[in-house]
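Removed from the display is one protein chain of the complex; every other protein chain stays in position.
A, B and C label the chains in the order they appear, each numbered from 1.
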Amino acid sequence: MNVAMIGGGFMGKAHAMAYAAMPMFFWPAPAIPVRKVVVDVTEAAADDARDRFGFEVSSSDWKSVIERDDVDVVDIVTPNDSHAEIAIAAAKAGKHIICEKPLARTGEEARPMLDAVREAGVIHMVAFNYRRTPAVALARKFIDEGRIGDIVNFRGTYLQDWSADPDSPLSWRFQKKVAGSGAIGDIGTHVLDFARYLAGEITGVHAVNRTLIPDRPVASGHLDKLGTGGGGAGGERGTVDVDDETITLLRFASGATGSLEASRNAYGRNNYLTFEVHGTKGSLVFNYERRDELQVMFADDPADARGFRTIYTGAAHPYGEGLWPIPALGIGYGETKIVECYDFFKAIVENTQPSPNFEDGYRISQIADAMIRSGENGSWVET
Amino acid sequence: MNVAMIGGGFMGKAHAMAYAAMPMFFWPAPAIPVRKVVVDVTEAAADDARDRFGFEVSSSDWKSVIERDDVDVVDIVTPNDSHAEIAIAAAKAGKHIICEKPLARTGEEARPMLDAVREAGVIHMVAFNYRRTPAVALARKFIDEGRIGDIVNFRGTYLQDWSADPDSPLSWRFQKKVAGSGAIGDIGTHVLDFARYLAGEITGVHAVNRTLIPDRPVASGHLDKLGTGGGGAGGERGTVDVDDETITLLRFASGATGSLEASRNAYGRNNYLTFEVHGTKGSLVFNYERRDELQVMFADDPADARGFRTIYTGAAHPYGEGLWPIPALGIGYGETKIVECYDFFKAIVENTQPSPNFEDGYRISQIADAMIRSGENGSWVET
Amino acid sequence: MNVAMIGGGFMGKAHAMAYAAMPMFFWPAPAIPVRKVVVDVTEAAADDARDRFGFEVSSSDWKSVIERDDVDVVDIVTPNDSHAEIAIAAAKAGKHIICEKPLARTGEEARPMLDAVREAGVIHMVAFNYRRTPAVALARKFIDEGRIGDIVNFRGTYLQDWSADPDSPLSWRFQKKVAGSGAIGDIGTHVLDFARYLAGEITGVHAVNRTLIPDRPVASGHLDKLGTGGGGAGGERGTVDVDDETITLLRFASGATGSLEASRNAYGRNNYLTFEVHGTKGSLVFNYERRDELQVMFADDPADARGFRTIYTGAAHPYGEGLWPIPALGIGYGETKIVECYDFFKAIVENTQPSPNFEDGYRISQIADAMIRSGENGSWVET
Partner (left out) sequence: MNVAMIGGGFMGKAHAMAYAAMPMFFWPAPAIPVRKVVVDVTEAAADDARDRFGFEVSSSDWKSVIERDDVDVVDIVTPNDSHAEIAIAAAKAGKHIICEKPLARTGEEARPMLDAVREAGVIHMVAFNYRRTPAVALARKFIDEGRIGDIVNFRGTYLQDWSADPDSPLSWRFQKKVAGSGAIGDIGTHVLDFARYLAGEITGVHAVNRTLIPDRPVASGHLDKLGTGGGGAGGERGTVDVDDETITLLRFASGATGSLEASRNAYGRNNYLTFEVHGTKGSLVFNYERRDELQVMFADDPADARGFRTIYTGAAHPYGEGLWPIPALGIGYGETKIVECYDFFKAIVENTQPSPNFEDGYRISQIADAMIRSGENGSWVET
């Protein structure tokens, strides 16, 4: 099955690796992804991406690539402002689509994307990869089996510190016209995906959003430079018009409540994507920085042996034998993308919609919009 | 200096131990507390408390005890609904007062207590003991010295699980007329004390409060039974009219924002009193369940050696040589009360008001009231 | 029951606190310890200890104190070289004895102490307090109940860093004639106590012992100054003639094997007293630096929920309701001494020998001697 990957940055690397490695991990594989075409903004960049990521051909013209007969799948790993145009075109061309998150800059922008894939009848997926972490899938399994009872409370955080330095560059991630929002869309949406995956639909939000660093050095060169070391101290600075941080109260359809905190300015946190879920029969705790571990407490354990269990996922996870034969050989970011790739191709072959798909992506964009509105209004916003 | 302790329950034990041990830890001591009189509801209970806690005499009549000439200090360790009456009487009798937290059931009730001690000119303290943990005092020192810069965000939690079982007894802690509120007053106020101690005054709150278990077995016998094992399954149940859980957004006078979560129904958490503070130059993390440790991250550490440091407090803490000569000999709940006792008697001898005192207790009660109102209204409430 | 405490240093503080607090924690108490006489090397020091630790009278003459009719219990908290003389005299005077660890500098020195208490028929205890930690007692309970099966392997460590600095003072703890040995006797014996308590008798050792810092500044003033800040850099230095560190292989009577590592020069470790026990049905892990927690893994847990449980001890521990009503209120060093005190007085009242007693102390001194000999010979030594 032939893939056209639009975009050749850090996320392209993760996807390319997944295409190569997926059949090695899942065998027999539902399909063998063939890295057919890679697209980048210039021909030189595209050629470089082709050689680096093992694609057959390269192009700087995504529109013509999407029309190719020998392309079955379009993979969108570009900045957020181009997702909609590419996805809608790909859907019209009848291609199956996997799109990086967030699906779009706003719910309004995401809506026609959802309409387009529905109309075209293609398979669609949005790449909230973290729920593919085996420990997260195990959390979902415990919930589904009723082993922690009804969920009462969900607390999720996503804390990083790569933008805490006021001199880190003004990449597209700090510009509303490209990114749509800041920490909310970039990382907060991953927490929203966890929240919906584990605790169900969200019906209301109340948010406090802040821009902590109002301007940053204008970036030159590489378009998606994270972290420190942008322009010099004396260089030009541009305005940041997105949020650096949000703290949001959540209401769930089930009656549960919760909170979400997302920040890229939390010194000392690197990829601190966590949840703590309290149920009527137990609790679950996860921290992606220690992603091979799920903590679970069962309230009905005997009195002298109650406490959180630290489970190393692997053999126990929902994907058969485990990605590696000994649990703590351990997975990295790459494996979450490999599992995502597997689930996507499996869905194509079985002609079912995977989860999360564009519907989820659209809902998450709507909720993110509501968070922004709530922060502006200082009041609850229904989602 | 002679102490009259009103109340002989679990908290009385903690205070009695502090009176005996304080001079052993702090020598020369500012004063030697003499355990003069202990008061409990019946004479038998009072006699028992006298023998157990090493007091000279016992009484079941707190009013006459407060009038005794040979009493210098009144220590209030009763349920919340009697704090005001006792404290006001003690102030009028010219006694120095240490009162357990929360100061009163509401801000309205706390106000005349503050007025009374001011008018009487006595020394007054409210027993938010957790800020006496050396690791917390060290956090404050780092903040005061500017080592984590300006505080941007404060997140505090206090999670326990002793009331998660629907069959745990309906003690006074679940009755509004005695306790004033539930998790908010009982444990949330400790987080408010941390928040104000570390990040300054709170100016606004937005809360979601819930009662998860609407009725509980009517307790018989022991008045402050925590945890499981109350009445039988078939016994009488009474209504819980206080909150089990709150999640609250915080606004600080400094411009910082934050959140507070308090629950006594969080399975697997025991005394999970935590904070995470992000500053413009670093971060601090504390968890009372591992109370000998403070985690601190300094943003200006060299790039290859940045990360949270886990500091075992002890020699490094603000009280000279440390409570024990090797940091990780480790402190328990008792030592926080011993330090509190020291600070209280030191303040008496030096004729200064300790911190936190009734002013703090009153402010915290006001903020707790605002949390309750906000939960009812679904909107921000200024404090 | 009247106590004469011989010695007024850091350990005297811990014992004095235990005498005051024991009945508060355990009520009704088996007996109320009365702090009758405290002895220190000078009258001034003894007077100071009397006031600080709440004793009735003071003395600088331990011999006459031991003969007093109104003394029931002799508590030996002096440096190691005086344990034997005092204990033998106290036994002859018919007093019950609690002696700090190690019982003596060598097994040879300990033997007549054991003979003396046996002959006198008094109650005797050696103060290996760490096994009184509730989490350690819970570990023993799990082993006794067969819940981790037969023990296969015991690994214990005791790591500190207060003597890692070559300029920390030459206290008595570095002098063979006072201390007998270094890390082996001071802290290694605590691990031996754990090993015997949890895994049974030790039959052979093979050790590597080293003195890492051959000389230290001669201390002036305080006789038991731990840590840094002794003499100046240019001052006189004296020879260290004891070990700084040992790594020892262990053989147990049961057929189990194990290892012991003790060092006071392990930078970053404070009171890192740990064990890891592997059995045929599970494992146990403990670290005193996080002393409220016991980790246990049961091999027969279901495949998807296997992992170490972190149990907060408290209500679950073997001493009834728990020392504090909520597990993670947490204990410190003091509470281990309070439990020790309880067990000692309970044994006196019930006229049984507590554990560990002088027999254990003697055995541990023998094993420590064997560790020293093994290090000298480079071969296994039977114990």
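In this section, a residue touches a chain if its C-beta (ideal position, glycine included) is under 8 Å from a C-beta of that chain, and two chains touch if they have at least 3 such contacts.
Model, not experiment: these values are computed from the prediction.
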Option from C:R50, C:R269, C:R291 or C:R363 whose C-beta touches the chain left out: C:R269
Hidden-chain contact residue, picked from the options A:A116, A:V242 or A:I331: A:I331
Hidden-chain contact residue, picked from the options B:R306, B:K346 or B:R373: B:R306
Contacting the left-out chain in the complete assembly, out of A:Y288, A:F308, A:F345 or A:Y362: A:Y288
For subunit C, residues in touch with the removed chain: 148, 152-153, 155, 161, 164-165, 206, 208, 210, 212, 245, 247, 249, 251, 257-259, 261, 263, 265-269, 278-283, 285, 295, 297, 299, 306-308, 378-380
Where the missing chain touches subunit A, by residue: 10, 13, 16-17, 20-21, 23-25, 27-29, 32, 48, 51-54, 160, 162, 226-227, 270-272, 288-292, 312, 314-315, 324-335
Absent chain, residues of subunit B that touch it: 138, 141, 293, 296, 298, 301, 303-312, 315-316
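Here is the rule we use: only the chains that are shown with their structure count from here on.
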Subunit A on subunit B, rotation in degrees - Cα superposition, rounded to nearest 5: 180
Chain of greatest Cα-centre distance to subunit B: A
Chain copies touching (subunit A, subunit C) - same or different residues, decided at half shared: same
Subunit B and subunit C: spacing of chain centres that average the CA atoms, whole Å: 34
Chain centre separation (subunit A, subunit B; CA means) in Å: 41
Mean-CA-position distance for subunit C and subunit A (Å): 53
Multi-partner residues of subunit A (each touching 2 or more other chains): 306-308
